[in-house]
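Pasting in a structure now, in structure tokens, and then I'll have a few things to ask.
Of the protein chains in this complex, all but one are displayed in their positions.
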Amino acid sequence: MIVVMKTDSTPGQIEHMATQIAGLGLTPQVIRGTHQTVIAAIGDERPGLTEVLEAGEGVEKVLPIMAPYKRASSEIKRDRTVVKAQGLEVGGKKVTVIAGPCSVENEEQIVSIAKTLKKLGASGLRGGPYNPRTSPYSFQGHKELGLKMLATARAETGLAIVTEVMAPEHVPIVAEYADVLQIGARNMQNYQLLQAVGDSGKAVLLKRGMSATIEEFLLAAEYILDRGNMNVMLCERGIRTYEDHTRFTLPLATVPYLQEKSHLPVVVDPSHGTGKAKLVGPMSKAAVAAGADALIIEVHDDPEHAMSDGAQTITPAMFSELMAQCKRVAEAVDRTM
Amino acid sequence: MIVVMKTDSTPGQIEHMATQIAGLGLTPQVIRGTHQTVIAAIGDERPGLTEVLEAGEGVEKVLPIMAPYKRASSEIKRDRTVVKAQGLEVGGKKVTVIAGPCSVENEEQIVSIAKTLKKLGASGLRGGPYNPRTSPYSFQGHKELGLKMLATARAETGLAIVTEVMAPEHVPIVAEYADVLQIGARNMQNYQLLQAVGDSGKAVLLKRGMSATIEEFLLAAEYILDRGNMNVMLCERGIRTYEDHTRFTLPLATVPYLQEKSHLPVVVDPSHGTGKAKLVGPMSKAAVAAGADALIIEVHDDPEHAMSDGAQTITPAMFSELMAQCKRVAEAVDRTM
Amino acid sequence: MIVVMKTDSTPGQIEHMATQIAGLGLTPQVIRGTHQTVIAAIGDERPGLTEVLEAGEGVEKVLPIMAPYKRASSEIKRDRTVVKAQGLEVGGKKVTVIAGPCSVENEEQIVSIAKTLKKLGASGLRGGPYNPRTSPYSFQGHKELGLKMLATARAETGLAIVTEVMAPEHVPIVAEYADVLQIGARNMQNYQLLQAVGDSGKAVLLKRGMSATIEEFLLAAEYILDRGNMNVMLCERGIRTYEDHTRFTLPLATVPYLQEKSHLPVVVDPSHGTGKAKLVGPMSKAAVAAGADALIIEVHDDPEHAMSDGAQTITPAMFSELMAQCKRVAEAVDRTM
Partner (left out) sequence: MIVVMKTDSTPGQIEHMATQIAGLGLTPQVIRGTHQTVIAAIGDERPGLTEVLEAGEGVEKVLPIMAPYKRASSEIKRDRTVVKAQGLEVGGKKVTVIAGPCSVENEEQIVSIAKTLKKLGASGLRGGPYNPRTSPYSFQGHKELGLKMLATARAETGLAIVTEVMAPEHVPIVAEYADVLQIGARNMQNYQLLQAVGDSGKAVLLKRGMSATIEEFLLAAEYILDRGNMNVMLCERGIRTYEDHTRFTLPLATVPYLQEKSHLPVVVDPSHGTGKAKLVGPMSKAAVAAGADALIIEVHDDPEHAMSDGAQTITPAMFSELMAQCKRVAEAVDRTM
């Protein structure tokens, strides 16, 4: 850390901070500038230290230097992680596609759409049996019954099941059926849930919180990795900004940035990221061109009558066209699909 | 709802949408404008309908009309709610103050600070035994031991205990000790947790999510109210914006706006809302002037050595001055303190 | 417009608003719903009407229906506009590239880099002789001398000159040398400047303001189109959000969205949009995949010694690789480059 002292800080205050830094187990090194003095604090930057030092008398601000995440960092693990689960592989040369409806509505629906998606090239099936909604009056999902329907769809198609888990106590039951546990954007900082999926040993798809910084996103991943579970995918799903023509703003620069900072594979969700069916195609192509390792896309036979998320859901016909187009883009950036 | 058709929508599409609206149990009324046709859909606006209609062919957009929250609305309950818990009253003429450290560190610390705060005019004691932190390596709190320490502080001072609960399964144990269950910003849309605190019957302090709209905030409150628990306080604690000189941006217009839209009392958290000890005083006065029903403030005997949140924590001396100043502002807006 | 009355609005207030709507030359149509009354106001939606009606007694809110821009709208002009200037063509099948240094430093520099860029496939040369900077102490550019250097570079290479104009009174002199007048993000709502470039008849590259909505962006274009100048390109260059790992957040969903709403071609600026040289390549490919009609990129022989914007500037070697990669992506989406 670099502790920046105020221009009018006293020698006593500088001395006091240097002593405090030493007391924290770091080595202080005082640098006197033309206008200002700064103290470099050399050693391990434990979380929380910044805040403690910032409250000191005469301190202007404290600048952290090291990234506070470790296991997620490409500085620690240089080879890229490939997440594998039931035939699904994310992080290799192939750009993988996970697709499916927002909610599991009934067995016939989910098996039918799964077969279609498999045929069109998907490797994973998404679908929410524990479906969180903004209003308490919305459709809440069929819960375990839904999980069984997803398992049936897997048995019929071989697709890996990707489904959201929303509370630590649901992890065992969801892990029994699903191949990939999804952590939703609203739960990105639900630390007990992160630890629970970490302990499960299952592959995890971690969605970025809608106002999370990249550092917070990687720190959330750290909670899972810290339990010894390295099977984590990072999913950019759009952030909240002042823009109002799309449901969220989908920042694709996240893809190469995360790939530089971390060894974990990066998935993009153009359905939630835009909230508009028409934009899913162009943003899927853009995500692949930006280097995404996988896409996760909402597809429904009849979006107009889908129980949820109709506006951002595409039809199998649109999905088929999207796959063909994305495949061409993938090849143009030396990937397969 | 108002379904706005595209300028080039066909008579068939307009007809189709009118039929769909009728099929949903609403009464369609087609209005042909100079350039465009719109269809008013009269009846109950259930959540999710907007999305379904928006996916229709020829539809430009769908404009919702009624607020999707009901029990939280001042249109439903016109008299203001006063939340009461262990001597604490929020929503009446008196501006109430809840204060205390971020983390409960040990019994001596919490009892000592509680006595000081009580003497200086606080009515509630905040303190986190289940302390959520951004990094997995941070101090995690003393859990139940901490709850017991808080109960001791209550026994010695009569202050109401306000403490965060982070998972549905912790609600019973926390409710056993605490007077007010706090839902943190990260959990504002943790629906199972909202329902659990709703069922507990305990007073609830619900913090606004850091990127939640006012509508989403009131819908989250709705989840609690929906379980028959009307003892809910809404807490503005700052939102995430591009501003970088404060930890969050604290938008005080929320206070009068929420008070117009809802009957629930409004609390302001200037500590998290600014992240800087120096700004806590001015923003506390501003919050009272804007009409806040209560303040929640981080106070610690020795912020420099606090285990967490040091930078935004004020000393008892600063708190004493703040109380004296806020009291004068409260009286200037016909409140007491 | 739809005027939504409050649930407790009186018959007198509804009557009053209907009369006011009629007085504004619109036809009011009162729709009584289950809980609420709305008044459709049929006729031309002039700007400013929304605000006037919203101030009425008993009015909850006013919902505009028609987009307030007209000439920029694809509803008015269905065939796509192709902007042409000195060999540069933007909006056709070919994805065009405009490249160059942030600042014109000297004639040798600009001619040399122009030759390199021409050879590598650029069609336009960007470069700022009137260089706006955030601090008053920064390099301010060589002004007219710089324009002459740019003209020399054009004479030697045939590249179209794209340069920013910052004040209405500079339009004549810049228009004398440049082929495309650029309006910077900070000036997107400088209406006199927009009108002046509109009157100039020159092609215009209009950058999106860093916190402008798409509607405001198209309304700014409207100011130029309104003077009879249809040669306008819309340039997405990133918006300000809470993200701090990139200089701005670059939202590529803007590309297909603008292309649906407007007939004007869309340019993407990955240099300013990310602020980081390493992200320029991936985001260029993503922009082309999303359907961008052109790219505008900062290139400098020696970014480390560039007078401005070094961090986001790429070298000719990186540009050469970027062109090769983007060409492959362009072909994958049925464009040329």
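Every chain is named by a letter (A, B and C) in the order it is written, and numbering of its residues begins at 1.
Keep in mind that, in the parts below, contacts are C-beta pairs under 8 Å (C-beta built on N, C-alpha and C of every residue); 3 or more make two chains touch, one makes a residue touch a chain.
Fair warning: this is a prediction, and the values are worked out from it, not measured in the lab.
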*Just one of A:96, A:116 or A:241 touches the chain that is missing; which is it?*
A:241
_Listed residues B:153, B:250 or B:267, member touching the removed chain_ = B:250
*Touching the absent chain in the whole complex: find that residue among B:49, B:287 or B:322.*
B:287
_Touching residues on chain B - with respect to the absent chain_ = 211, 213-215, 239, 241-246, 249-253, 255-257, 260, 273-274, 276, 278-279, 282-283, 285-291, 325, 328-329, 331-333
*With the missing chain put back, which residues of chain A would touch it? List them for me.*
2, 4, 7-8, 29, 31-36, 38, 40, 42-44, 63, 65-66, 75, 240-242, 244
_On chain C, residues whose C-beta touches the chain left out of the figure_ = 20, 46-48, 51-52, 54-56, 68-69, 132-139, 166-169, 186-187, 189-192, 210-211, 216, 219, 222-223, 226, 240, 277, 303-311, 313
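The rule we apply is simple: only the chains that are shown with their structure count from here on.
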_Could you work out how far the Cα centre of chain A sits from that of chain B, in whole Å?_
26
*Can you check how far apart chain A and chain C are, centre to centre, with Cα atoms defining each centre and the answer in Å?*
31
*Sites on chain B at which at least two other chains make contact*: 240
